[in-house]
Each structure stands twice: as C-alpha cells, then as structure tokens.
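All protein chains of the complex are present and in place, except for one that has been dropped.
Moving on to subunit A:
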Amino acid sequence: MMAEIVPLPRDRATSVPRSDNSGPPLAVRAHRLAEIAVAWALAGPALGLLVALFILPVFAVFAIALTDWQFGASTMSFVRFANFAEVFADPSFRVSLKNTIVYVLIVVPGTIVLGLVIALLIESGKCRAFYRAIHFLPFMATLTAMAIAWEALLHPTIGLLNQALSAIGLPTANWLRDENTVLPVLAVIGIWQNLGFAMVLFLAGLKAIPQDLYDAADIDGADLWLDRLTTVTLPMLGPVMMFVVIVVALKAFEAFDTVQILTQGGPGHASEVLLYTLYRESFQYLRTGYGAAVTIVFLVIVVALTLIQARVMDKRVHYQ
C-alpha cells in the first residue's frame, strides 16, 4: 500500500534528469545522505547499548573460555578448547544439564496448564481483579524472601506441609534433603512463581477473542465446553501461548535463586542446575575459564531452543 502512495527515494532519484554522468544530482545525494544519517541517529543508541552490554560481553566470555584464567590471577595462557573438552567430560556437568532439562520439562507444562486453567476459571467467574492480583503476587514478590517462606513450609519437623501430612496419616519426607524429591519440589516452587505471569497473559489473550467466534461455534454446534475450548479458545490463544512458552522456558533455564537459597545444589548434585554450576565454578572455585565455557554452552542451548520454538510455533499460531 505504502509503496503506491509514497515513491521510494530511489524512484525519485532516477526520475530526476541527470546533468552529467557522475551519479545523481547533488541535492538528491545530499538528501539521501541526510536520510542515512537520521537512520543511524535513531538506531544508534539502541545499537550501542546492544553492542556494549550484550555482543561484546559474549565475545569476551568466549575469549575467556579459551584460556585457563582464574579470577584475580595476573597471568593466563591460551588453552584452545580444553575447557570445553573438560565441560563435556565432567560427570557433574552432565548431571547439572540433566537436572536443568528435567526442571524445565516440569515447570513449562505445569505453568502453562495451571495458568490456563486458572485463567479460564477466573474469566468465567466473579471477583476477577482480586483473583488476578493474588495469583500475580508471587511473580512480583522477591523470590529470595519467598524461598525462605517455602523453606519454613517444607521443614522436615516443624514445616506446615509435613505436619499436615502426618495429621492425616500420610508419609512425610525431608523434601529438600531427599535426592528423589528435591528437584520436583524446586519445580513446584518454580511453577508457583511463574503461574501468575502466565495467567495474566492468558487472561489478556482470552479477552481478545471476539465473541462472534463463540457465537458462530454455538450455532455450528460446537457448544459444549470441550468443543468451544478446542474450536475457539485454544487456537485463538496460540500467539499468547507461544510467547508464554518461550518466556517461561527461558526463566526455567535460568533457575538459580531457589537453588542457591534452599539447597546449594544438594543433596549431592541432585538439585544442581546449569546456572548454579556456572556460578559455583566461576565465583566459588574462581575457575573463570571453565565457567566461561559453561556459559557458552548454556547460551548456545538457550538461543537454539528459542529459535526452534519461534520457528516451529510461529508457523502454527499465526494464521496467515
């Protein structure tokens, strides 16, 4: 549409008769230069920040990953890919990677399903603002403080959960000190934290579905709860769903604070996740080169996942 109304600068340039064979006239060239200058001036600040805060650090981290530098050391030597070889040979890194994947695989579906169910319940009921607010609170709250509250709840002897379980005669557990329960429990806390975020986005998505589509579904005979959900609600939530999946998956990959506060990766390596490994290697053991290699691996995984998700889901949720 725009191209029909506003002629492109190039068209304008060629339509001006040339006075000599040294390119377009001076005025046109000056105009084009001015346009380029404006474009750079507008994009410049964002580009500068992106380079300074993201792209340069990535290169710096990659450079450090090729050395044996230790934080604070005055010397370092170039070791090529030795750090990467060590990362992949390290059994504790593999455990950490497996834990992270398990954690993500629990948190993402859990958050999506529960967030959607709660959004649908709130949408169909009363007191929407109240329920929306209380479910959104965990997302707003400082996770550090919340983690301490969770620790109290999960305490093996005086914790509310175990007291409640034993009161009704169910077996109790030392939730954060048992290697079979620690990762699922951390995942539940992760779900609890992200639930409100997913729910608020789903609520906004539900609001944007045109009533006409539900009316059409009623007339076409898709008037039962499940039929309406599969015919209208879920397909129309597609773009929101894609966004929530990507954001929650990234947040789950970055899980760190609950692990640091509640378990420090223990017992053994049962709750060690990628970001915690990275932190411990870099800042506790001060093996900066090795930590940088872990960071690069982490970055590659996250970027790859995002790209795959975006490519696959984009095709299926935007109905053009």
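Here, a residue touches a chain if its C-beta (ideal position, glycine included) is under 8 Å from a C-beta of that chain, and two chains touch if they have at least 3 such contacts; residues count from 1.
Rule of thumb we're sticking to: contacts and distances are computed from a predicted model.
Asker: Suppose you had to identify the omitted chain by its UniProt name; would it be "Branched-chain amino acid transport system permease protein", "Beta-ketoacyl synthase", "Carbon monoxide dehydrogenase medium chain" or "Carbohydrate ABC transporter ATP-binding protein (CUT1 family)"?
Answerer: When "Branched-chain amino acid transport system permease protein", "Beta-ketoacyl synthase", "Carbon monoxide dehydrogenase medium chain" or "Carbohydrate ABC transporter ATP-binding protein (CUT1 family)" are compared with UniProt, the left-out chain turns out to be "Carbohydrate ABC transporter ATP-binding protein (CUT1 family)".
Asker: One chain isn't shown here. Among A:D90, A:E123 or A:D227, which residue touches it?
Answerer: Final answer for the missing-chain contact: A:D227.
Asker: So which bits of subunit A touch the chain we can't see?
Answerer: 210, 212-213, 215-216, 218-224, 226-227, 231-232, 235-236, 238, 319-320
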